[in-house]
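Each remark here refers to the structure printed beneath this line.
Complex shown without one protein chain; remaining protein chains in place.
Letters A, B and C name the chains as they come in the text, with residue numbers starting at 1 for each one.
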Amino acid sequence: MKADPRDVLTGTYYIDGDIAIAYGALAAGCKFLGGYPITPSTAAAEAFARKAPQVGARFIQIEDELGAIASVLGASWAGQKSMTITSGPGYSLMMENIGLGAATETPFVIVNIQRGGPSTGVPTSTGQADMMQSKWGSNGDYEVIALAPDSPQEGFDFTVKAFNLAERYRVPVMLMADECVGHMTEKVVIPDASEIELETRRFYKGKKEEYKPFKRDKSLVPPMVKAGDGYKLYITGLSHDESGHPILDKKLLPDLDKAGVTNKKSTNRFLVEKIRKNRDEIIELREENLEDADVIVVSYGIISRVAYRAVDMARREGLKVGMLRLITVWPFPEDRIAELAKRIKGFVVTEINYGQIVFEVDRCSHGKTNIILVPHGGGSVHDPDDIYDAIKKTATEKKRYQGVLEYTTSLERSVFGGSMAEKYGK
Amino acid sequence: MKAVENIFLKGKHTLSGFEACAEGALSAGCRFLGYYPIRPSFEIIERFINRCSDVDGVFVQMEDEISALAAVLGASWTGRKSMTVTSGPGFSQMMEHVGLGVMLETPCVIIDVQRSGISEGLPNAVGGGDIMQARWGSHGDYEIIALAPNSPLEMFELTVRAFNFSERFRTPVVILSDVVIGRKKEEINIPDQKDIKIKKRKYYKGKKEDYLPFKYDEKDLIPPMVDIGQGCRFHVTGLTHDERGYPVMSDSCQEWNVHRLVNKIRLFSDQIIEVEEDQTEDADVVIVSYGATSLDAIKAVKQARDEGIKAGHLRLVTIWPFPEKRISELARKIDAFVVPEINYGQIFYEVERCSRGGAETLFVHHASSQVGQSADILKSIKKARGNNK
Amino acid sequence: MDKIIEALNKGIENAGVERRKVCLVTDIAYSPDVVDFLGIDLFHTSRGRAIPYATGMKLANPKLLPVVLIGDIATLGGNHFVHSCRRNMDIVVICVNDFVYREVAGETAPGDFSPISFSPYLSFEKPLNIPHMARSCGCVNVSRWTALHTDELANSISQALHRKGLSLIDVISSAPDLLEFYYKNSELRNDEDTLNVEIEKDRKIVVGNFFNEEKPSFIEAYNEQHTKILGDNFVKIEVE
Partner (left out) sequence: MKASEEEKKHPMENLLRMDRIPHIWCPGCGIGNAVSAFAEAIKKIEYDLDEICVVSGIGCTGRVAGYIKTDSFHTTHGRGIAYATGVKLGNPKMKVIVISGDGDLSAIGGNHLVHAARRNIDLTVICVNNFIYAMTGGQVAPTTPRTAFTTTSPFGNFESPINIPRLAEAAGAVYVARWTALHMRRLTDSIVEALNKPGFSFVEVIAPCAMYYSRTNRLGDGLNMMKFYYDNSVIKHGEPTENVDIGFQEEIVIGKFIDRERPTFSESLKSWQQENKTGKQGGID
């Protein structure tokens, strides 16, 4: 389906990433935003609030983030595309209901404009330390999709993509932007509505009496219905069977055997399988110069723009460096990393944290190559010289490391007067 | 009020894991409990409440889990050892304050009685799906300590140890327990109170006016603490702060602050990590397990050995920090790891990572209904051996 | 609990609204039979978040009639309750008020129960006067019944379904063996000042329609304000 021209603000703009994301949501047909103000994501909610009443979309500022996410889930079941926008601490508050969303297979989008953490951290500066949280932050097992834009233009494009993925797989999709992208003002081109392809929700078409909310076909994604259409839905966050009914002994007795035996009927495992099995369709990567590369820089989001410069510097020196940029961070491109690991000297992973995605790279390379992490605590982005240095080191290294090697950045040297790890005998 | 020495249990007692946990907390010196009731963790709370007036403890039932952990953090700064008790969904709500606890370096203990499944799941069934959440659940970078007991006695001992770790490293410590261990009743031998090692909080000893809340000790990267009301009149904030505790919004301050927070655990992980190994010296296949699944793993190892398969068992007592080195070491010697978990793969990924291609890693999904059964694990052991022969 | 569902069924019937448009949003697990019995959709959300969940539903599809049936209104969901009352959100909230008082009107309740385990409050704390709280947050339609006041409760529900804005119905309910006890010890006082309806030891439980006033609902206020400023550019929220 094409986008509705009324929702698309076609034109060329000079706007920041937050606003681009809001416009992307409108273009994708998002009709509900439940939000709570938090730096640095507020500009997105403000932009949405300005446009919403004119296109029949609703904006509500709820009393807290827990309420915001809950209202988004409700709106999605009422049949509208819905989203929320937040940042680190708010994201943490949403964790319980992200779990509910995943368990009830509710399509929705969360935009997380990441900032330096933990806790309140540095609200007005960048960070990328919520990556693992987006996959593991709620209790129990589930899988999500996470995308990482690196510019306001991608903020727009990926928001549309996020809605499409959410509708196709009935899963929470996280748009993991960061403060830099959110507050960076750049040219954003919003195409004509006819050029924006939208995924529509797959609604159930069969007989009413036969509908089961969690009965699935080969794609593992069950078709959906709207609340209020007379399907007698029972949607619960408790473990449920195909028909959505909770699997519980009626009196809720603390009886392990009973509860245990019944959980065989549970549809929980599909929550992970529907993503894991469709992984190849979901994953998108940007690869450059990988064919002849000895060293591959792995990055995502804003930091890939810094990494490009370092790669450029190294290439000019004649080092064979490739660049692998993760567009979808979750699910993780396991196979591609494993394949590459077999033939290169090392991965250089750059991210604005002290090691999150690097552990995934480490896992997927099965000990076949060296892994170097160029960490950064947040507050600013890497110095490209650090990345360049790490690339050079990896290209010339003969030794095989055990585990992830943490590169000592110039920032660490200047703050601690050297490498902390060396100082404490590691 | 009873004389202090008579308050603590000692000698042989038949206790459930939950009761042992509450006793452990009392013995460790826990004097504050902030909670919100959630199945199936309530038994710990009940035991603690009934015992705590004997020791001048305080408990408060807050309006939700968010405030429960907030109150615990506040109470910890008054010098009382504090804890909260919760379960899956409640733990999810606490995530923001786990981050605050880390940032303000507040010692406290969170007891998470895992239940099955995502969201509300199966409230009464055993689960193991919060393992990664304990490590990664809050935003931003941090390291955490998490322990997984597998018997009522360990519920006691590890609760004590959790308090010790939290005081030693000034960080929230999570106990990842479950109902199988919690409801199991056993006769356990509780040591005399004076034989239980209690780690004292590292207090600041200098002049009051010179106190800087985050001026850390070069030796162990931990800043000494003071209590509220001692007259040091300090300020602390969840914002990125310098050693005075004042917010400073710069990348070098962030580096100074957060890199240390991560490294105060990462670089000293040897002092924390504990694993229990059984017959791993000559093993071809090693089962890596923790908590409830370890009981089945023990059975499976025995069965496998009976059939002449060289199986071994490595039980994670400390889950976080992960015993990376030991797994890597083993991976080079053995053919395969088998990781049974009551989830769809969490610690499995860590084992796979740390084995670095040295050994095959097999995952066994252990449904909560399968707790107490070792057949699937045994099957995987055989499969692992088959693959490598 | 069955009593409340029964009353709800009756209420929907009496209201004469299209049954399938009613959505029950709860944070308490019910048996799936309830859905078949009522013929409506049921959403069991996470603890305490039923009200914002229903808010989202109503705004995304204003034709729906969300009924929130919630137990944790005063604890986990307290904040959502406060602010929904303030907004006068277009939903019906039925609060299943199940704190246990052993002594009402000087009578001691039958049966054995533990005040710690099952009460949302510790027994030494003052419980919240929910109708009064609602009132002071700006809610304009407040009533209270015990679970056995089936007809009155059904009336309140059907009236609430027709109203715009938030209606709060406080239902005193608990273990089945206590329902009779509460019913017996309740006293009907319509239009009573909510200040005086606190549930206290040795006092009868006051029930009745306490308050019913007109005030623009969220959707009405939304439409009005935006039409004023935006005129024809504004896409109204159409309820009917």
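The rule is short, and it goes like this: contacts are C-beta pairs under 8 Å (C-beta built on N, C-alpha and C of every residue); 3 or more make two chains touch, one makes a residue touch a chain.
This is a predicted model, so every value here is computed, not measured.
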Open item on the list: In the complete complex, the chain left out here touches which of the visible ones?
Closed with: A, B, C
Task: Touch criterion as defined above, residue of A:13, A:32 or A:59 at the omitted chain - done: A:59
Task: Among B:193, B:230, B:303 or B:373, the residue in touch with the chain that has been omitted - done: B:230
Task: Contact residue for the chain not shown (choose from C:11, C:52, C:78 or C:208) - done: C:78
Task: Identified contact with the non-displayed chain, of B:34, B:182, B:340 or B:358 - done: B:34
Task: Residues from chain A at the interface with the omitted partner, ascending - done: 35-39, 42-43, 45-46, 49-50, 53, 59, 61, 63-65, 89, 119-120
Open item on the list: What does the interface between chain C and the hidden chain look like in terms of residue numbers?
Closed with: 75-76, 78-79, 82-83, 86-88, 112-116, 122-129, 132-133, 135-138, 215, 218, 221-222, 224-226, 228-230
TODO: Using the touch rule from the top, list residues of chain B that touch the missing partner.
DONE: 32, 34, 46, 49-50, 53, 58, 60, 62-64, 66-68, 70-80, 82, 96-97, 100, 104, 227-239, 244, 246-247
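One rule holds in what follows: only the chains that are shown with their structure count from here on.
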TODO: If you connect every pair of chains that touch, what shape comes out? Choose line, ring, star, complete or other.
DONE: complete
Open item on the list: As a test of whether you follow the contact definition, which chain pair has the most C-beta contact pairs?
Closed with: A-B
Open item on the list: With centres defined as the mean C-alpha position, give me the chain A-chain B separation in Å.
Closed with: 28
Task: chain A and chain C, separation of their C-alpha mean positions in angstrom - done: 37
Open item on the list: Residues of chain C that contact two or more other chains, please.
Closed with: 29, 44, 46
- [ ] Quick one: which residues in chain B touch 2 or more of the other chains?
- [x] 89, 119-120
Open item on the list: Show me the residue ranges of chain C that touch chain B in the complex, using the header's touch definition.
Closed with: 29, 44, 46-48, 74-76, 78, 116-117, 121-122
TODO: Report the residues of chain B in contact with chain C in the complex, numbered from low to high.
DONE: 36-38, 42, 46, 49, 61, 63-64, 89, 119-120
Open item on the list: Using the touch definition from the top, list the residues of chain C that touch chain A in their complex.
Closed with: 19-23, 25, 29, 31-32, 35-36, 39-46, 49-61, 63-64, 66, 79-80, 82-83, 226, 230, 233-235, 237
